[in-house]
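Some chains have been omitted; the remaining ones sit where they do in the full complex.
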């Protein structure tokens, strides 16, 4: 079974999609299986992270902003792909560093997530975007 | 077919699970298939790495300790999620950077690993933990 989730983003950060993905899995009516998520873009990512303390998400965003600063930052003078804005090449780099696909076993009709795991789309661009996550549920 | 591996960790570093995973695959009795591993935590990771020279594992651990120092390090003063100890937020960051799921084709009844590839759980916390890796073998 296949499907898709659309996420409207408004700047860099994590957008939780756990509930939408869980609904897709429920609709599949499969007790046991394998769920695969795939993001159809090169400037955002999929991550599984703690869903309890929102500080974790803020710190994650801060870490990646420091690891890969905007291309108009003095430390990034070597960047050549700058025509789409200072957030563009850093977004591609983060999209290489972080997952484009995730595979999660389904057991008892539900994703086998740990207690503290949530599924997120990590937006790396600053302007609003419409992101598509393809879903595939197999045996 | 589904299963799980439990790994008892005693501090940061790589714990090899290749043998346990291979045993699960053998038990599945499937000549050809797809194996998926999924770690049910947000502060450890799954990695495939060289299984020959133990220096490689030591250097890997050292690299990530330098890339993401403890949150009481002066360079990490921006971290806000500190209540669970100085190794906690760095653990979440490493868990975002490194795989939460791995998919390995099974051929001739065995994982199609290259000669030097081993499967490891990478623990990012300093205190002992009990980690669960969910396994799924499909056609």
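Just so it is clear, A and B label the chains in written order, and each chain counts residues from 1 on its own.
Simple rule for what comes next: a contact is a pair of C-beta atoms (placed from the backbone, for glycine too) under 8 Å apart; a residue touches a chain by one contact, two chains touch by 3 or more.
Computed from a prediction, not measured in an experiment: that's the story for all the values here.
Participant: Can you report how many copies the full complex contains, not just the 2 shown in place?
Facilitator: Every protein chain is the same sequence, and there are 3 of them overall.
One rule holds in what follows: only the chains that are shown with their structure count from here on.
Participant: Which rotation angle, from 0 to 180°, best lines up the CA atoms of subunit A with subunit B, given as a multiple of 5?
Facilitator: Rotation angle, to the nearest 5: 120 degrees.
Participant: Where the CA atoms of subunit A average out and where those of subunit B average out, how many Å apart are those spots?
Facilitator: The answer is 20 Å.
Participant: Quick check on the complex: what are the subunit A residues that touch subunit B?
Facilitator: Contacts found on subunit A: 32-34, 47-50, 53, 55-56, 58-60, 62-63, 66-67, 97-99, 102-105, 107, 112-114, 116-117, 138-139.
Participant: Under the stated contact criterion, what part of subunit B meets subunit A in this complex?
Facilitator: 2, 34, 36, 38, 40-42, 67-68, 78-81, 89, 92-93, 95-97, 99-101, 103, 132, 134-136, 138-139
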